[in-house]
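One protein chain is absent from this view; the other protein chains keep their places.
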Amino acid sequence: MKMVKVIGSVTSTVKLDHLSGFKLMFVQGVDLERKGKKEYYIAVDTVGIGEGETALMVTGSTSRQTEATKGKNIEGTLVAKVDRIDLE
Amino acid sequence: MKMVKVIGSVTSTVKLDHLSGFKLMFVQGVDLERKGKKEYYIAVDTVGIGEGETALMVTGSTSRQTEATKGKNIEGTLVAKVDRIDLE
Amino acid sequence: MKMVKVIGSVTSTVKLDHLSGFKLMFVQGVDLERKGKKEYYIAVDTVGIGEGETALMVTGSTSRQTEATKGKNIEGTLVAKVDRIDLE
Amino acid sequence: MKMVKVIGSVTSTVKLDHLSGFKLMFVQGVDLERKGKKEYYIAVDTVGIGEGETALMVTGSTSRQTEATKGKNIEGTLVAKVDRIDLE
Partner (left out) sequence: MKMVKVIGSVTSTVKLDHLSGFKLMFVQGVDLERKGKKEYYIAVDTVGIGEGETALMVTGSTSRQTEATKGKNIEGTLVAKVDRIDLE
């Protein structure tokens, strides 16, 4: 999984039916100190991540392993909210 | 999903049957301010994106999850038109 | 899809049976002006691309969606010859 | 497979059920001398890797080929502990 921060959202009226009902989150990759990197993705949220919060994102075919995203044209799914990072 | 801008198209007469009937769009990755990055892809369009417009693109096996692209040799499918980006 | 140029070929006598009968093309990624980038791949050809010509390549699991490559240990398939690029 | 070092862990209380029962390891890519690179991932462990140890990680759909991770929203699985590296 990649660690990302939710920095905004995207509005789309013309889109595949598959994407209906999902909030499209604008997320940014972060390093181990949660500082933003120059990597941006649009992801869907399955667990309730708020703006500014850090989450774990799965990509590729893994994005479609949830009940909500199965068989859908979705790439990038937020699957966990990061509460704490413990480094050695 | 990645955010891309349609900057042109590609014409191909010799190609796999799978690609027949699809317009081959020349797209460029964009950053959060919609400025072009040095990343170029050829994608097919399933929702009606015009040249100069910003879209969301899915890649890899996700490209084949629509009725139109199922089981086809297609990598890179435009699935949504971006109307508005809201950043925190 | 990625846009690539065929710049040579690879000869292999010791290889998986899956690869028998395929010409192994040495291809280079190109930018929107067809200039070579420092990205090289070995791909198989399903449509008849000659050396020096520009083609569209699919990668990952998409490489195995043709009759010829189905279920085979092949990654990187040329699926279309690029005749013309039209930029805005 | 990629070679990575376990450098910490992540705590998440709000997450998909799929992730329950897995320790979320914070791992860093390493080079051939086991020096850390600027590549970080969150992975699950299936073999018992301790902090500071070097492991092999599989990604993408390969992450879901174990009994424990099958069909789950998991991307990045540690599958082997590296005891020794022999270079020519």
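Think of it as A, B, C and D in the order they're written, each chain with its own count starting at 1.
One rule holds for everything that comes next: a contact is a pair of C-beta atoms (placed from the backbone, for glycine too) under 8 Å apart; a residue touches a chain by one contact, two chains touch by 3 or more.
All figures in this text were calculated on a predicted structure; none of them were measured in a lab.
A.B. asks: Take the complete complex as the reference. Which residues in chain C touch the chain that isn't displayed?
C.D. replies: So the residues of chain C touching the unseen chain are 7-16, 18-19, 24, 26, 28, 38, 40-43, 51-52, 60-61, 63-64, 71-76.
A.B. asks: Take the complete complex as the reference. Which residues in chain D touch the chain that isn't displayed?
C.D. replies: On the chain D side, contact with the omitted chain comes from 1-3, 31-32, 46-48, 56, 58-62, 65-66, 77, 79-88.
Methods note: only the chains that are shown with their structure count from here on.
A.B. asks: In whole angstrom, what separates the CA-based centres of chain A and chain B?
C.D. replies: 20
A.B. asks: Centre to centre, by mean C-alpha position, how many angstrom separate chain A and chain C?
C.D. replies: Whole-Å distance between the two chain centres: 32.
A.B. asks: List, in ascending order, every residue of chain D touching at least 2 other chains.
C.D. replies: Correct list: empty.
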